[in-house]
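As you look at this complex, bear in mind that one protein chain is not there, while each of the others sits in place.
Our next item is subunit A:
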Amino acid sequence: MSLMPFAPSRPLSIGVELELQLLGCNDYNLAPSAPEILRRVAKRTHPGEIKPEMTRSMIEINTSVQQEYAGLVTELRALRDVVSEAGCFLNVAVAGGGTHPFQHWSEQKIFDAPRFHYLSELYGYLAKQFTIFGQHVHIGCPGPDEALHLTHMLSRYIPHFIALSASSPFVQGHDTGFASARLNSVFSFPLSGRAPFVLRWNDFEKFFAKMTGTGVVESMKDFYWDIRPKPEFGTIEVRVCDTPLTVEIAASIACYIQAMSRYIMVEQRMAPEEDDYLVYTFNRFQACRFGLEGVFIDPRTHQQRSIREDIMEMLEHISDHARELHAVEAMERIREILIVGNGTSWQRRAYASEHNLADVMQLQAELWMGN
């Protein structure tokens, strides 16, 4: 199969996908309720899309193509409300967060769809361990070469997105010490990590053809890269974020990425270099492990500072672009995260006061469902 042509899209348009946890209301463990939830929401009119995911304890909500924060957050709230209503009707709680803190991967059930069964066959237990919940952000690009340019330029800021959205400290009943333990599960996939350093779309097509030739890859979906081009949408897709604890934070992070993309496209006219990736995995690890406190090493100046400081500086650089995009409120929320902390800090605080991960999940679901 050859690569799809790069579809036209409105530059800097945004779209958000959120993977959500479905929980039983007695023990707040993951519950295999996706088929019933999907059947229920199918009867309701709602914007965007609500879809099944790999296991039956998860669903995904997708927004339609949006231009700015107000529209995005309105649509996400509408999707949240329809899913929450279905949850109440079925005694199922719906929550954000990147991992479920005490589920057992072996008890998860693969959603009954051909692709999920295929992936389960191929990846074995990794597929069930992939019961993790992420936010994907699409940014519209003027063309394929620009998409590759943006992919590589945004890579420097991957730690920002990880640290801001981080909300997965607990895995299998324990605090891992990581701010985002979710990404450790993504690492186990053979085709995860960064995209190859290719700047022209026809070179990318050659790379893709070589990969399909090996039989390892059939479509872009088989690449689990942190950022990947999505030719059929005419976008690039940032895939490192944990699902935040509220839709408002999700929308704000998406708009932060949008404003940064505008800054890169309009103002920062420099070419990406292979050497930008020298510290890529180190910075990414720091963000996963320590969140906003992680050390950030600038690939060009080799300067060291905290990820929080780097975000602070970035907020200054992009403030005009954010204003152009009507995303001032979103930037305020980002600033707020820098002060009060990300989802991981919230979860650790909740655990410190409740001493019980089921209670943390209950609060987390209440936070997400907005009641």
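Points to keep in mind about this one:
Operating definition for what follows: a contact is a pair of C-beta atoms (placed from the backbone, for glycine too) under 8 Å apart; a residue touches a chain by one contact, two chains touch by 3 or more; residues count from 1.
The rule is short, and it goes like this: contacts and distances are computed from a predicted model.
Between the names "Cytochrome c-type biogenesis protein CcmE", "Transporter, CPA2 family", "Lactose transport system permease protein LacF" or "Anaerobic ribonucleoside triphosphate reductase", the one given in UniProt for the chain missing from this structure view is "Transporter, CPA2 family". Among the residues A:F6, A:Y28 or A:W368, only A:Y28 touches the chain that is left out of the figure.
For subunit A, the residues in touch with the chain missing from this view are 24-29, 31-33, 35-36, 39-40, 88-91, 106-107, 109, 354-356, 358-359, 361-362.
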